[in-house]
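The complex appears here without one of its protein chains, the remainder shown in place.
So that you can tell them apart, the chains are marked A and B in the order they are listed, and the count of residues begins at 1 in each.
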Amino acid sequence: MDAIWWQIFDLLGTTAFAVSGVFAAISRRMDLFGIFVLSAATAVGGGIIRDILIGNIPPAAFKNSIYLWIILGSMAVITIIVRYFNIRMWRRVVGKLSIWYLVCDAIGLGSFTVTGTLLGCFYYPDYWILDITLGVLTAVGGGVIRDVLAGRIPGVLRKEVYATASLLGSIFLYGAVIPFEVPLEVGAIVSFSVTVAIRLVAIRLHLNIPRIRRVRHRRA
Amino acid sequence: MDAIWWQIFDLLGTTAFAVSGVFAAISRRMDLFGIFVLSAATAVGGGIIRDILIGNIPPAAFKNSIYLWIILGSMAVITIIVRYFNIRMWRRVVGKLSIWYLVCDAIGLGSFTVTGTLLGCFYYPDYWILDITLGVLTAVGGGVIRDVLAGRIPGVLRKEVYATASLLGSIFLYGAVIPFEVPLEVGAIVSFSVTVAIRLVAIRLHLNIPRIRRVRHRRA
Partner (left out) sequence: MDAIWWQIFDLLGTTAFAVSGVFAAISRRMDLFGIFVLSAATAVGGGIIRDILIGNIPPAAFKNSIYLWIILGSMAVITIIVRYFNIRMWRRVVGKLSIWYLVCDAIGLGSFTVTGTLLGCFYYPDYWILDITLGVLTAVGGGVIRDVLAGRIPGVLRKEVYATASLLGSIFLYGAVIPFEVPLEVGAIVSFSVTVAIRLVAIRLHLNIPRIRRVRHRRA
């Protein structure tokens, strides 16, 4: 997968998730190393899981230094903004900071859904479960690692339509590219838009997936 | 490992663990996606770890759609039962639900101990540590992932004779198959029975592994 637009999605997703990881670490009062680890885990964690599952060893994140510079750059920009600007005032100007965090996160989700699914289609076009799972794992894997390292239940398991957006985008992309032979570029852009749109609409409308009524049981 | 009875153990364990994962997710009020993830993690998580460690890439769980259908089927059956039946009344009829959960879990433990150990013996018959570890990891790995994702200390580290049952079953199976050349079928069935029996007897008798008296120390 050397296509230039594949790499654009890859770098876009990495940047968006690196920024969201920095926010998550700062909000938990971690030190500089902790910020780096959480940012890196969010930005490249999903891709490393993806590469291990398809046997792409060593994972791409370790071969190209661009990922490191994106993470360090995101750290520098965000920490300088947080440290040297009066955030309260700044927030009033720019609007709610959390909105930007959520938008970044949605962009990362959409980008990595595309890159994971396409890489799966490229390596193993016959295994549809693998390819769709790769899309979802690449998109949500980094966030799960971030949450486990930060000591909380992964938000993806508790929160609104998140992995579901990635799942729908991935199913759409696999279906478009493999059986219907839509050009990769078109499928990728539509899948990215679908995933981001579902995610943002879900946030806006406070959509939730239905839950099952609780049944009590003890685990001895 | 294409033997039909190997696959029987594999599917039996997958089903038992998929059901136990659904129970665990429902009891934590997760949404449908969370139920799916916990069920899938429990059912195929151990097998994915096993396949990564022996280089069986991509893992078997992604190649064959039967695992997906088992997980979705378990979700459908259990959520329908929980949702549409009056559980309190139903429990009085069938008996304690938790008993069924524990029996399912024990069957999964026994089945995956057998499949993990045998796959290890097939790929790397000379590495006894690897083969026995594969049996235990396949059996308890899914539960550990489930517990980490659900935000609790893995029960296997705290609770009664659980991994120990798997360990004894795996040692027995490796010993029977490699040095004594017992037929695989016989070794597998005996190992499965031993593991399940030890586990259920331990639950019944409230057996625990001895603990060491506490020593205080600080980690700076």
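Just so it is clear, contacts are C-beta pairs under 8 Å (C-beta built on N, C-alpha and C of every residue); 3 or more make two chains touch, one makes a residue touch a chain.
Given the structure is predicted, the values throughout are model-derived calculations rather than measurements.
The chain omitted from view is touched by exactly one of B:52, B:103 or B:178, namely B:52.
Where chain B meets the missing chain, the touching residues are 52-55, 124, 127-130, 133, 144, 148, 152-154, 156-158, 163-164, 167, 208-220.
Listed here are the chain A residues that touch the chain not shown: 23-24, 26-27, 29-35, 37-38, 48, 52, 55, 57-59, 62-63, 65, 68, 79, 82-83, 87, 97-98, 101-102, 148-151, 155, 159-160, 203.
Heads up, the rule we're going with is that only the chains that are shown with their structure count from here on.
Our note on geometry: chain A versus chain B, Cα centroid distance of 30 Å, whole angstroms.
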